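Apart from one protein chain that is not included, each protein chain of the complex appears where it belongs.
Presenting chain A:
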Amino acid sequence: MTVTDEALDHARPGADRGTDPAGARVAAALARDLDTGFEALYEAYRGAVFSTALRLCGRWAEAEDLSAEAFLRAYRALCGYGPERIAELRPRAWLLTILTNVWRNSLRTAARRPPPGPLEDAPDPPDPGEEVEDTATRHETGRELAGLLAELPHAQRAAVVLRHVTDLPVAEIATVLSLPEGTVKSHISRGLARLRALRTEQRTEQHTEQHIEQRTEQRTERRTTPLRPDPGADPGSGRFDQRGGTR
């Protein structure tokens, strides 16, 4: 597939600004023997590949599918490479390029599927089973953040995930996404800004919901008293009146 060829062109030595400490060792192992080399490749990058897949697609089972397919495609590409080509490979950037392409293909396939019914149209609720397995998401904030990543435009999500979850330098992300470094930086900063805005929005909403619940309780109490209803009794609760006042 051409994807890996493109990746390799970007991943030539010389653009050696990134830090891929295992890269040289893995490339040498692959040049010696494809199968033992693959084991080294997998051990060195399974965390990077799986974390990236998980935070790009947001689901544990799908992340396993994407990771498995990326590693398999990588192996199949390697079968067709000569020893010199393997020796000068920068494995991490190359592998993550394959992964992001597999992810993009999966998005395209998903988009081509017949549209879901109206009930399924709503955003997916958080999957509790997935969160149980997800040992890395220890905190409530982490879980919330993982959900917010799904709200980012694809390009921003990919840049943010590769920079801050996978911990890649900007130059390597530029290779992986085939984008200029400036664009990558822009995607990262705008993605982070959007995440922060989304989080503020979400927390405000949660706060307002709590507020509404409290207000509703108060109001119910009032209604049980024999006094006539007083619609003006809630100064400053315009939002409450819009959303819950007709009950």
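What we mean here is this: a residue touches a chain if its C-beta (ideal position, glycine included) is under 8 Å from a C-beta of that chain, and two chains touch if they have at least 3 such contacts; residues count from 1.
Assume contacts and distances are computed from a predicted model.
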item: Identity of the absent chain, which is to be given by its UniProt protein name, from "NADPH-dependent 2,4-dienoyl-CoA reductase, sulfur reductase", "2-oxoglutarate ferredoxin oxidoreductase subunit alpha", "Methylated-DNA--[protein]-cysteine S-methyltransferase" or "YeeE/YedE family protein"; value: "Methylated-DNA--[protein]-cysteine S-methyltransferase"
item: Given A:Val26, A:Val49, A:Val102 or A:Val176, the one touching the chain that is not displayed; value: A:Val49
item: Residue in contact with the excluded chain [from A:Ala29, A:Cys57, A:Leu96 or A:Val176]; value: A:Cys57
item: Touch residues of chain A, complete complex, unshown partner; value: 34-36, 38-39, 42, 46-47, 49-51, 54-55, 57-59, 62, 64, 67-68, 71-72, 75-76, 79, 106-107, 110-111, 113, 116, 120, 123-124, 133-139, 141-142, 145-146, 149-150, 153-155, 160-161, 164-167, 179-180, 182-183, 185-190, 192-193, 195-196
